[in-house]
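Below are the structure tokens for one structure; questions will follow.
With one protein chain held back, the other chains of the complex are shown just where they sit.
So that you can tell them apart, the chains are marked A, B and C in the order they are listed, and the count of residues begins at 1 in each.
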Amino acid sequence: MPLSKELKKEMFWMMLLSRRLDERAWVLHRQGKIAFHISGIGQEAAQVGAVYALNKGKDWLVPYYRDLAMMIAMGMTPTEFVMSLMGKAAEPTSGARQMPSHFSLRQANIVSHSAPVATQSPHASGIGLGIKLDGKDEVVLTTVGEGSTSQGEWYEAVNFAAIHTLPVVFIVENNQYAISVPQEKQMAVSNAADKACGLGLDGFQVDGTKVFEVYEAVERAVEKARNGGGATVIEAKMYRLTPHSSDDDDRSYRTREEVEEHKKRDPILLAREQLIEEGLMTEEEYQEWEEKAKAEVDRAVDEATKAPYPKPEDAAFPVYAEVKHG
Amino acid sequence: MPLSKELKKEMFWMMLLSRRLDERAWVLHRQGKIAFHISGIGQEAAQVGAVYALNKGKDWLVPYYRDLAMMIAMGMTPTEFVMSLMGKAAEPTSGARQMPSHFSLRQANIVSHSAPVATQSPHASGIGLGIKLDGKDEVVLTTVGEGSTSQGEWYEAVNFAAIHTLPVVFIVENNQYAISVPQEKQMAVSNAADKACGLGLDGFQVDGTKVFEVYEAVERAVEKARNGGGATVIEAKMYRLTPHSSDDDDRSYRTREEVEEHKKRDPILLAREQLIEEGLMTEEEYQEWEEKAKAEVDRAVDEATKAPYPKPEDAAFPVYAEVKHG
Amino acid sequence: MAEITLVEAIRQAMDEELAHDENVFIIGEDVGVRGGVFRATVGLFDKYGGDRVIDSPLAELTIVGVGVGAALYGKRPICEIQFADFIYPAFNQIVSEAAKMYYRSNGEWSVPMVIRAPYGGGIGGGLYHSQSVEAFFTHVPGLKVVIPSNPYDAKGLLKSAVRDPNPVMFFEPKKGYRLIKGDVPDDEEYTVPIGPAKVARKGSDLSLFAYGMMHHYALKAAQMVADEGIDVEVIDLRTLYPVDRETILSSIRKTSKALIVHEDNLTGGYGAEIAATIAEWSFMDLDAPVKRLGGPDVPAVPFSHPMQEWFMVNTDKIADAIRELASF
Partner (left out) sequence: MAEITLVEAIRQAMDEELAHDENVFIIGEDVGVRGGVFRATVGLFDKYGGDRVIDSPLAELTIVGVGVGAALYGKRPICEIQFADFIYPAFNQIVSEAAKMYYRSNGEWSVPMVIRAPYGGGIGGGLYHSQSVEAFFTHVPGLKVVIPSNPYDAKGLLKSAVRDPNPVMFFEPKKGYRLIKGDVPDDEEYTVPIGPAKVARKGSDLSLFAYGMMHHYALKAAQMVADEGIDVEVIDLRTLYPVDRETILSSIRKTSKALIVHEDNLTGGYGAEIAATIAEWSFMDLDAPVKRLGGPDVPAVPFSHPMQEWFMVNTDKIADAIRELASF
């Protein structure tokens, strides 16, 4: 399905809002207002492009920690995110039990993930199995970094989905580093998408800096999955424009020149150029959006700052779900 | 290196001896003289073909439980094997701590393996790393069943060897079943060898019922590895002619017709035919060998029967290797 | 009532739960046409089909990880691990994922699943087909750990496990699969609640805590020493985690002596927790050291018969320990 003008603009808005929110998190960290941030900057095109291929409220998402833009596009509010940064009680992913960016949103079918990488991949296959057993036409989309595809866990997850022709789309967000480790120390294939051929399913690479190209590739995979065609691996290739996290210093392992070079292909820039070129957005409109994004982020920080912390003893629960009798 | 007449005959002898020994194990089990046997019947060509490509005493072998013919070809004596079947103290793999067919032979660079499948695969990569770090021209060969390639452990092992161009040959002995589970429930690719393309190294399939074809394929991979060309995956395809083990009853999951059909391609028959056709062995010679094999097996059973059991309290050691001071 | 074996009780529980709730399915190695290597799922593939009784790839991480995902979707997977010794590839999924999901999502996501695995030695299985693995899981909040000792409990507890909204580790004493027989109602449905331990034999001189196969031997040993005038109270712990402190401590209040038995390696085994609980909360009731009897601290049960016997706790060893403690 080709994207309408409205949808394209909406996608750009999600990317922009997510970017400004993400940037603010870095500022909050420098200000000593939050203890930790792990960033999605540079990966917004891949993330927004991917989830716009989903049927929201119906399909399933099993994300990883860089997927802020996915979460925003799926309905998590900036306030909710800033609350999680600050460890506030009302943040919806974990009631402030997990570190920020360990996402979950029950009402949007977005499954809670943890920190050990790739553990979420088999969950996606399990959800896919559930869908197939129930005969539904839902789809699961799951993400992982390229480094994390080194885990046997990812291989086993994809293998199971391939064997059982499950409706799963496995996205690999290849940002070229796993903390400090470059791709060539993770795999001997040139592209993560090549791993698909060893698992007996389709694998494609897509330019992860181009939101609409990502959308198109993922949309095809989603529709294939929905129509019983089984799973696909899609590698979205881009670059991690920030250090790994607020604890990282990337100067020990990559040059400033390398980073600057990649900033030229910042997905926000590229999408903005395209929208303006295609006449879908004016420069004025863009400026308004910038202001609007800033205002939304300001408000989020404001609201989150006022929100209460959890009570210490809240930590005692909930360890077990209650057994229902009868 | 083309095989000499002598070597070809020697290889056949190893297959034959191993087969008669294996068959005797089934008999001992039926007689109630041993508690358990897991068989390599049908896989002798792949096993003997593979290890004849190694430089004995120099190269390394990391086998799995069906590799009786490999072990015999590498120098384990029939008596040693029967002792392990009977749990006798002097059996060299584990001093009767492990179940039979959990092989190990220190002096032949054959590493101890356990029961959880595919745990040995990363060991092979680690040995390969050791060889590379030490700048030696040794090679490691390791084996696994096709079902066991479903373990993330196997994927990770091959991935590491591929990344670091390690001198490892990963053999998959595809006997078409993992206990009762057929290949199509293990993988979506048509051949286990196809998994190599997703891992960035060469992968080949070879007819695992043809001992000399296996030899040639493995020999190429071994020489490539020895010359710094890195790892290879080789799938040897054959058929498990017996139930999974003496605890199994395969009638619940495959027909007798299917098994009988595959007996026509018994690797012993095929090799015997070929040797006779090529004029390397006469029918009389073959009959002599049969007698010799029977005599060797008889003697092994006899010696093993007389060998003492371990003392109960032998089980208390050795938990830790002694720390050397200074 | 009908007398059936332990493994048949387990099979019946799964059969009934598959019939009772269409979200229940079984996944594991060889559970389909083969009916499981211990025949615990025999007939279920024919009765419920390949969508309800799924032959997994040979990969325990897959079995559990896919199970977790399916449970998140709303299914109720019963995951079979062929031998407890092979559960380690799934350890990350069990400990990081299944156990922590409910807490980490603040109750938004739950993982109703059962992980079944045969455990224990004495069957000639050697190091890798004999292990007891319960102590790795009785330290993991979010999990429940159950080990039945007889067909009645096995059936009732497994049915409860399948209906429980939490991940339940269900370890089955494989040596007892066909050896242990017992009566199970054949006309009415029942469950046994997860949680309470059971006083299987009342006594006044000494409290003997065990579970699984060892409980079976414990009862025999108690019988043996009864003739010598030692009156042993035998408690079948059944649910190992969370710990049923109350039942344990009440028994000590009565007997003042504690003996804990398991076949797993002694050090760091489950018995340590029971001993520690008693030493802290029943100290004033005790009149003798808290005694543990467990497997020796070698890596696992060796294969060869004489060495296996050396390793295994059995009725005689339990009786000796009882005598020693009773005479303190």
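Here is the rule we go by: a residue touches a chain if its C-beta (ideal position, glycine included) is under 8 Å from a C-beta of that chain, and two chains touch if they have at least 3 such contacts.
Just so it is clear, the model here is predicted, and its values are computed rather than measured.
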Handout entry: Among the chains presented, those that the missing one touches
Key = A, B, C
Fill in the blank from the handout: Touching the hidden chain, out of B:Ile163, B:Leu275 or B:Val301, is B:Ile163
Handout entry: Selected from C:Ile194, C:Ile248, C:Val261 or C:Ala300 as touching the chain missing from the view
Key = C:Ala300
Fill in the blank from the handout: Which of B:Ser114, B:Ser148 or B:Asn191 touches the missing chain? It is B:Ser114
Handout entry: Touch criterion as defined above, residue of B:Pro63, B:Gly87, B:Pro100 or B:Gly128 at the omitted chain
Key = B:Gly128
Handout entry: For chain C, residues in touch with the removed chain
Key = 85, 88-89, 91-92, 95-96, 99-100, 103-104, 127-128, 135-136, 138-142, 241-243, 265, 267-273, 275-276, 278-281, 283-284, 286, 288-292, 297-300
Fill in the blank from the handout: Interface residues of chain B toward the undisplayed chain are 60, 62, 92-95, 97-98, 102, 104, 106, 111-112, 114, 116, 119, 121-131, 133, 152-153, 156-157, 159-160, 163, 317-324
Completion exercise
Where chain A meets the left-out chain, the residues are 35-36, 87-89, 94, 96-100, 102, 114-117, 145, 147-148, 150-153, 178-181, 185-187, 247-248, 252-253, 309-317, 319
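Convention: only the chains that are shown with their structure count from here on.
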Fill in the blank from the handout: Nearest to the mean of all protein Cα atoms is the Cα centre of chain C
Fill in the blank from the handout: chain B and chain C have mean C-alpha positions lying a whole-number Å distance apart equal to 36
Problem - chain A and chain C, separation of their C-alpha mean positions in angstrom - result: 40
Completion exercise
Taking each chain's centre as the mean of its CA atoms, chain A sits from chain B at a distance in Å of 45
Handout entry: Set of chain B residues in contact with two or more other chains
Key = 150-153, 185-187
Completion exercise
Contacts with two or more other chains occur in chain C at residues 56-57, 59, 61-62
